[in-house]
Every structure is written in C-alpha cells, then in structure tokens.
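The other protein chains are all here in position, but one chain of the complex has been omitted.
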Amino acid sequence: MRRQQRQRLAFLLVSGVAWAVTIPIMLVIGLIATRGLEGMSWAFLTEMPREGMVEGGILPALVGTVWLTIGTAIVAMPLAIGAAVYLAEYARPGPLTSAIRLAIVNLAGIPSIVYGLFGLGLFVLYLQLGTSIVAGALTLGLMTLPVVISTAEEAIRAVPQEFRLTSLSLGASRWQTIRHQVLPHALPGILTGVILGLSRAAGETAPILFTAAAYYLPSLPSSPADPTMALPYHLYVIATQVPNMPLAPQFATALTLMLIVLSLTVAASVVRSSYRRRREW
Amino acid sequence: MVGPEQLHSAALLGRIDVRGVSFWYPDGTRALSAVDLVLAARRINVVFGPARAGKSSLLRLLNRLQDLVPGARHTGDVLLNGVGIFGPEVDVSDLRRRVSMVFAVPTPLPGSIRANLTYGLRMAGHRDTAFLEDRVEWSLQQAALWDEVKDRLDSSAYALSGGQRQRLCLARSLALGPEVILLDNPTSGLDPLSTALVENALQVLKDQVTIVMVPHSTQQAARLADRAAFFLDGELVEAGAGAEIFLGPTDKRTEDYVTGRFG
Partner (left out) sequence: MDASRAALSRTTRPTRSGNRMEPWIERAVRLAGLSAIFIVALIFIFLIRLSLPALTRIPLSAFGDLRWYPIEERFGLVSLVVGSLLVTAVAVGIAVPLGLVTAIYLGEIAPPWLGDILKPLIEILAGIPSIVLGFVGWVALAPLVQRLGAPTGLTAFTGGLILAYMALPTIISIAEDAIDAVPKSYRDGSLALGATRWQTIYRVVLPAARSGIVTAVMLGIGRAVGETMAVMMVTGNAAHVPRGTSMLFQPVRTMTATIAAEMGEVARGGTHYHVLFLIGALLFLITFAINSVAARLVGRRRTGEGGG
C-alpha cells in the first residue's frame, strides 16, 4: 500500500499548489474591491481632477477610455470580420493560408509596447495624425485584430455546413449564403470576440503611451484628433508620478478600470449563453 | 393557381443527357466511370443500386454541387435541354434553380416556414410580395403540406415534424419553378405515412417537372419508376423503362440485385 500513500501525498501537494495559485487571485480582487470602494463615489467618476490630480475625480480618463474603446471597435471590427470570413469561407489550404495564420499568431504575440512604437512611427509621425484618439484607436485596433479574428472564425465555422449547402443548392450565390445564412447565425459568437478584444484594449497602457495618452488635460477631448487621458495610463501616473498622492483614489481608479474590463468580459459570456438558449436548431 | 408548368409548356423541357461522365473525388477515388444516360423529361427517373454505386455523386453533379468539393474533377458532359451545364456562360445559381436538389436529411433553414419557401426566389432577386405569396401557396399544395401549415406560415420551420420538414424541403425546391428536381433518398428518415405523402406528391408532380430520384429501397424504386438506371461501383449497368428493369432485366447483375440475391 506504499503506492497508495505516495498517491495521497502527491494529491495533497498538488492541491496545495493549486490553492497557492488561486488564493492570491482572491486576495488581489478582494484588496482592490475593498480599498477601491473607500474612494469610490459618484463625484469621483463625474468630476474633473483638481489640485494636480490629488483631488477631484477621473472623468476625463473615463471618457477617454470610452472614446478609445469605441474607436478600437470601429477600426478592428470590419477588418477582423472580413479576415475571419476569408479564412473560414474562402481560404483553401496552402502556403498563402498558412502564411496568414502564422501572421495572425505573430500579431497576437507582438508585445504591446512594440505596437506603441509602431503606432508612433506610422500613425503619429508618418501619417501626421499626431498624439490623438485616432492614432491610439488605430494602434489598439491592430493589436485587437488577432483575438477578434480567431473568435469570429470559430463562430463562423460553428454554423452547420448543411445550411451553406442548402442555401447554395437553392441558387444562392456564395456571398448571399454568407450574408443571409452564415453571418446572422455567427453574429453572437463574433460579438463575443469583439467584446473580448475590446475588454483587452480598454485595459492596455503601452500602446497608447506615445500615440494618444496625455498626462493631464484640463478639459475633455473635443474631437478624435485630440489627445486624451485614459484610465490605465492615469492609474500609472497617479501611482508612480504624482507626489503625495493619497492611496484611496488610486485604488478607486484601479477598481473602476477592473470593473469596466470585467463587465465587458461578463457581457461577452452573456451574449454567448443567451444566444445558445434561443437558437432553433 | 400558377405553377412552373406554363413556363416550359412550349417544348418538353427538363431533359438531361449525361454523356461519358467520369468523376473523381479529391483523394483520387473514382465515383463514376464513363456514364452515358438519358434522364427523360416529365418522368420519374430512378437511379438505384447498392451503397457506393455513385448515385449521389451523379445527382450532385447534375446541378454542379460537386463544384463545392475542392479538388474533385470530372470528364464528359451533362446537357440540360441540349445545352452543356459546365459551359463558361452558364450561371451556376441559375442552373441550381432550374435543377433543384432535395437532400436525404431535411434541412430547414433557421427562420419561418414562409422565409424558407421564398428564400431561393428572394436570392434570385424577386421582391414582388404577391408573386412570392402565390408561389408559397402553390408549392405547399404541390408538396401536400398546405393544409397542415397554412395557418402558421410565420412560425419556425423547426417546429415541423420530420415528415413535414421533408415536404417543406420539396416545396422549397418547387417554389423555384425548376425544370428538374433531384431527390437524394428523400424518404430515408420518414415514417410510412409521410413516405406515402411524398410519393403521391411526386406522382402528381411528374407531369410538370422531371424527377430524378435515388430511392430508399428497391420496392420504392419499382413503385415509382417510369425510367430506371441501375448503378454498380460507379458504372451504369443497365437503364430503361421501369417495367423492363424490374420485371425483365437483361443484365445478370441487375437481376441479382432486384430479386434480392445481391448485397
């Protein structure tokens, strides 16, 4: 029975490690939630920062993050869905398709700071968009592409093959089949991918560091050509760059950012599951 | 009531000539070898034989659904009313409306019964609601489904039973006003009553449309066939009038098969 004892010991160790992994996660979430709630208030979310950001709220950063996220969606969605349709419906196995897939894998692996450098080089300087919401959204949009492409492609492939065959056999063209049979049924899955991509974009700092983000602005951005404050960068600034910054607003900012990102994640899974219940076939 | 019949009443349209057709799947398996066959207009043409005889492959070739199999290839030609269907000027969508397919497993498209029936016409660019409504009623009546669904045309096609679904699929093909309907084992999953309904509908339809059918059984083949063609391993063994093939086949292999001494 020594083998049984060894197994018991091993299982004990394994579960110990698993708990060592998960307990800190709970601690982090608990820390941000409890300390963040202390500094959280309606005024905190809706007021401009004052007194060198030590006082007041985070409104411009909040608004900036919303702008950037919408911009990211506008940039990433058409391109990513187009690419997903191509890969799922048109691409035939071969060197070109492999090259596209390799490119997507690598896009997903490029460090976010490198996207920031690229955005600076191409959008801010070469295309002379300046440090602006447009330049930031373009950079974040490209960074978001691989996630959205992969999820959208999966959603498109999940549409039963019989629907395509039936549609084509009734004289619908290839594009009509995609437009009327494939995309409507893949839409919830595609949306899930888009929202997941956006949740990541909303929390990113490095790509907007040199393309869109401002340390402090006295007013809200008035057009997409303006630079903007953004929550992740704001958190970095008040945590490390502002002397004598009290901790409460730092935690409240972290909590706000985390809630935005997590609510997007939850929204994505709600879309997915509510659709699964509703579909007919 | 309007139907496709007036469309091609001038000449006897809906004849298909299969000329020296061979067909290979991408992995190199030959599904058809040098098939020569005439599918008679306005008749029930039964294509039968054991599994892997090439029946389904032939049907899917007739409206170019095989185009969708990347890497598959064929030689020979198929003529519809004397015109080659593989020619460069042929519009494949148009061909598939004229030569329409009903599959073994009935697949309603997600959406209402009405949306299913008008789908092909809408994709062809038809917008006239009165015309579409007319076609919905006509095709449902031809498929013997009208009485069962006329009060719930806007409910989901997935609310229908298996037998109703298959008649819906038949009606959906008929709504296009085809010259030829291809039926690949359309009664395989149906109960005897639904099977009888479908068979009766086909008997009526054959005055207006050419029917090419892979039957569920030799009995069904014998029941329905005006013309019959027996396939074995991708080869056409024998073709002729239904009565000849089932009562007095000339080829030993056909005889073995229809008398049940085979496979």
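As written, the chain order gives the labels A and B, with residue 1 at the start of each chain.
Here, a contact is a pair of C-beta atoms (placed from the backbone, for glycine too) under 8 Å apart; a residue touches a chain by one contact, two chains touch by 3 or more.
Because the structure is a prediction, the values reported are computed rather than measured.
Of the listed positions B:87, B:125, B:192 or B:260, the one in contact with the omitted chain in the full complex is B:125.
When the whole complex is considered, the residue among A:94, A:109 or A:243 that touches the unshown chain is A:109.
Only one of the listed residues, A:53, A:68, A:120 or A:140, touches the absent chain: A:120.
Hidden from this view is one chain, which touches subunit A at 3-4, 6-7, 10-11, 14-15, 17-18, 20-22, 24-26, 28-29, 31-32, 78-83, 85-87, 89-91, 99-118, 120-122, 125-126, 142, 145-146, 149, 173-176, 199, 202-206, 209-210, 232-233, 235-236, 239-240, 247, 250, 254, 257-258, 261-262, 265.
What we mean here is this: only the chains that are shown with their structure count from here on.
With centres defined as mean CA coordinates, subunit B is found 49 Å away from subunit A. On the subunit B side of its complex with subunit A, the touching residues are 63, 65, 68, 70, 93-94, 96-97, 100-101, 103, 105, 107, 109-110, 119-120, 123-124, 156, 158, 172-173, 176. Subunit A makes touch with subunit B in their complex at residues 92, 162-163, 165-173, 176, 180-181, 185, 279-281.
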